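Step one of this worksheet: look at the structure below.
With one protein chain removed, the remaining protein chains of the complex are shown where they sit.
Chain lettering (A, B and C) follows the sequence in which the chains are written, and residue indices restart at 1 in each chain.
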Amino acid sequence: MNELTILISCPDQVGLVTSITSVLAAHQLNIIAMREFVDEANKSFFTRIACTGMMFETDQLRQRLLECLPKTAQVDLVTKKEKQIAVLVTKEYHCLAEILIKNQFKTLGANVQCVIGNYEELRDFTEKMGIPYFHVSHLEKDKSQFENEIKHIIDGFEVDYLVLAKFMRILSADFVKSYAGKIINIHHSFLPAFIGANPYRQAFERGVKIIGATAHFVTDHLDEGPIITQHTTHVDHNFGVKEMVRAGKEIEKAVLLEALELLFEDRIFVSGNKTIIFK
Amino acid sequence: MNELTILISCPDQVGLVTSITSVLAAHQLNIIAMREFVDEANKSFFTRIACTGMMFETDQLRQRLLECLPKTAQVDLVTKKEKQIAVLVTKEYHCLAEILIKNQFKTLGANVQCVIGNYEELRDFTEKMGIPYFHVSHLEKDKSQFENEIKHIIDGFEVDYLVLAKFMRILSADFVKSYAGKIINIHHSFLPAFIGANPYRQAFERGVKIIGATAHFVTDHLDEGPIITQHTTHVDHNFGVKEMVRAGKEIEKAVLLEALELLFEDRIFVSGNKTIIFK
Amino acid sequence: MNELTILISCPDQVGLVTSITSVLAAHQLNIIAMREFVDEANKSFFTRIACTGMMFETDQLRQRLLECLPKTAQVDLVTKKEKQIAVLVTKEYHCLAEILIKNQFKTLGANVQCVIGNYEELRDFTEKMGIPYFHVSHLEKDKSQFENEIKHIIDGFEVDYLVLAKFMRILSADFVKSYAGKIINIHHSFLPAFIGANPYRQAFERGVKIIGATAHFVTDHLDEGPIITQHTTHVDHNFGVKEMVRAGKEIEKAVLLEALELLFEDRIFVSGNKTIIFK
Partner (left out) sequence: MNELTILISCPDQVGLVTSITSVLAAHQLNIIAMREFVDEANKSFFTRIACTGMMFETDQLRQRLLECLPKTAQVDLVTKKEKQIAVLVTKEYHCLAEILIKNQFKTLGANVQCVIGNYEELRDFTEKMGIPYFHVSHLEKDKSQFENEIKHIIDGFEVDYLVLAKFMRILSADFVKSYAGKIINIHHSFLPAFIGANPYRQAFERGVKIIGATAHFVTDHLDEGPIITQHTTHVDHNFGVKEMVRAGKEIEKAVLLEALELLFEDRIFVSGNKTIIFK
C-alpha cells in the first residue's frame, strides 16, 4: 500500500467534499484522515486528506480532481516524505543545535542540506554534525550582494524551505520574493508584542509577566508574516534581561521545532496573512 | 437555513466518507465542518459532520444514511441545541456555582432542570439562581433506597445528562446502568494517579509538583470511565493539603466546564474505555 | 498567637535583613515566611515577612523598624485579614460573577461592599448575591460629573481597592489620582499586544495562535500600569472573533482572580512601572 497526502485549496462552493471523495473512491483510495476548513471571511475551502491505495497514477488523479473543482483550485499530491532544507544562522546555537541533532538522529522529518551563517561561530558544531557550513559575511558589502551570495549557495542545493534559525539580518523584499512561502522565521517575542529589536529588553522594561516566541512565514513586512505557532512562559521580577533571554531561548527552539514539524508533515495552509493548520 | 449535526459511528470500511457525503449532497446539505477518525485498534470509524440545508426530512435522511452504512452503524441527527441536565452535589460550591452562573446568563449550552444534594449546604445558593433544589440524605438508609429517591426526582424531569459536580457518594452499578453514557463526573486528581479518596492528601504525601483534575464518563468501575478532559497545575513545597485543595478547585471547575462544553456541542464519542473528541 | 505581616520597601543598603530581623527577635516575633528582593536597577529593597507573636505593640514595633531603616522607608504592619472592595462593571458578567460567588462563599479574601455599573444589566444578579448595586450612567453628562457620582458612592463605604471587572469606561487622571495604587483592572489582551479597543478583533485579524489577558494597576496612562498577572491560551484557525471572546473571558476571570488573591494577601509591591510579587 502506498501513502498519499492530498492538499486542496479553492473558492468554497456546495458539494466540494462529495466531489473530491468521489474521485478518490473511483481511484480505490482509502481515506485515513481528512480535515477541512472553510474560511467564511474569504469564502475559501481548504482540505488535507491522507489516504492509502494500491496503485494510482498521480498525474491522472490530479487531473480528475482539477476537473471537478473550481478553476483556481490548487491541488498538491505529496508522496515523497522528506523535505530538503537550508538553515540560516548568526551566532546563537540553540535553534540550530535542535535542528541538527534531530537531523543527525533522523527525527527531523527533513534533511538539512547546508547551514549558512554571517559569522563563523557555528561552523565547528555544524561540521561536527556532518553538514556543510558556508560563511557569508554581511560586512563591507551592500545587502543585495550579501543576499546574492546566499542565494548562490542555496541554489547549489535542491531546497524546499529556508529556516531562519536566529538569523539576525533583515531580508530584502526581493530575496523574500525569490522564495515566496518557503522561508520560516523564529521571532523572539510573542508577536505582535515587541516587534523589532531587543524584545527581551522591551519586555523587561515593561515589566511583563509572560514572554513568548513566534514562528512565522516571512513576507516582506518585518515580523508581519502568517503566524504558525506561538508559546509563552511565565517570568517574574527575578528575571533580568539575561534571565529572560535564557528562558526565551527554550521557548524559541520549542516553537520553531513545532512549526517545522507541522511544515514537514504538510499540515499548513496559508490564507492571506493567516495560517490554517490541520494538526 | 437550518443547521444539523450528524454523528456516525460504525465498523470501518473503504468508501465510508464518499457514501456519507453523497447522501448529504443528494439532500442538498452543505458541509460546514467535518471530522472523522478511524480507531485502528478496534477498526471503528467515527465522524461528526456539521451541515446546513434548506429543508430536509430527518427520518428519511437517517434512513438513507443507514442504508449505505454497515448494519451496526449508529447514526444521530442532532437538531435541537439545548441539552437538559440535572446536577448532583454534596457540599462544595465551586463546580455547581460555575454551572449555575453560566446557566443563569445563558452561556452554558444546556438548561439546568434541578440540583440534587445529599446535604442542605447548597440549597440557598441554588434557589437564588432560580433552580429547584432537592435534598436526598444518604443517612439512615441503604444505597438502593438513596439512589431510588434520586432516580425518582430525576425522572420527574426530562434530562439528557447527569452532572456529578463534586458529588461524594459512589453510585451503584445498577444506578449507572440506568443512565449509561449519560453521567459525567469531575474527579479531583489527574487520573490514574491518586484514585479514590483524599487525592490531595495523597499528592501532598508523595510530594508531587503538579496536581490535576479529570472529567470522565461514569461507568461501574470507580474512577475508571472514559476520560473527557484533564488539566494540571504546578504546586511546590509551599503548598500544604489546604493550598492544594484550593488550587485543585480552580482546576476542577475549569476541567468540568470544558468537558460539559464539548458534551453539549455533541463533540464526544465513546469508544470502549476511551473518548474521541472532535474539537 | 497572633499573626502579623510586615511589608517594607526602602533604598537598598548592607545589613537590612539583619537589622530588621533583630528588631523582630527583640519583640519575640517568630518568622514564618520571609521573602526579599533587591531591584538592582533602582537600588531598592523589598521584603515581606509573615510572623507570629504572643503580644506586640504594633505602633512601637513600627517605630523600632523605622529607626533602623533608611529615612524614606515604607513600613506596613498588616494585621486585619479582610480587605473591603468596590467593583465597577459595565455589561459583562463573567468577572463580576466570579468575584461575587467567592464573596458569597467567603473564599474571596475580601468583602465586596458594593457594585457600581454604568448599565442596569448586572443589577439583578448582584442583588441576588446580597450586594447593593448602584447605577451611574455615563450618558448625557461629562466625564467629571460621571466620575464624581461614582466617587460619591465609593466614599460612602470604607473601601481599600476598586476592582474594574470589565468596566469599559476610561477613567480620568484625576479620578485615578484619588485612588492611587488602589485600582485594579483586567485588560482583555496579553499586554502590550493589542492595546486599546477590540483586542479580540485585532487578534483575529492578525491571525495569532495565542490570546491572553492582563491584570494591572491603573495609572493615568491607558493600559500602561504595573502588570500583576498574565495568562495566555491557544487558539487556532477555527476561532472567529466570537470564539476568541468566549475563550478570552475564561482567561480574563482567571487572571483577575489570581491578581486579587495576591493583592488581598498583601503579596504585591509596586516599583516604578513594575510589580514585585512574593508568591
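The working rule: contacts are C-beta pairs under 8 Å (C-beta built on N, C-alpha and C of every residue); 3 or more make two chains touch, one makes a residue touch a chain.
In this text, all values refer to a predicted model and were calculated from it rather than measured experimentally.
Q: May I ask which residue of B:A33, B:V75, B:M168 or B:A193 touches the chain that does not appear here?
A: B:A193
Q: Provide the residue numbers of chain A that touch the chain removed from this figure.
A: Listed in rising order, the touching residues are 93, 97, 101, 104-105, 107, 125, 128-129, 238, 246, 250, 254, 279.
Q: So which bits of chain C touch the chain we can't see?
A: 14-18, 21-22, 24-25, 28, 30-38
Q: Even though one chain is hidden, which residues of chain B still touch it in the full complex?
A: 37, 39-40, 190-194, 206-210, 212, 226-232, 236-238, 240, 271, 273-277, 279
In the analysis below, only the chains that are shown with their structure count from here on.
Q: Do the two copies chain A and chain C share over half of their interface residue numbers, or under half; same or different?
A: same
Q: Distance-wise, how many Å sit between the C-alpha centres of chain A and chain C, to the nearest whole number?
A: The separation of the two C-alpha centroids amounts to 41 Å.
Q: Taking each residue of chain A in turn, which ones touch at least two of the other chains?
A: 37
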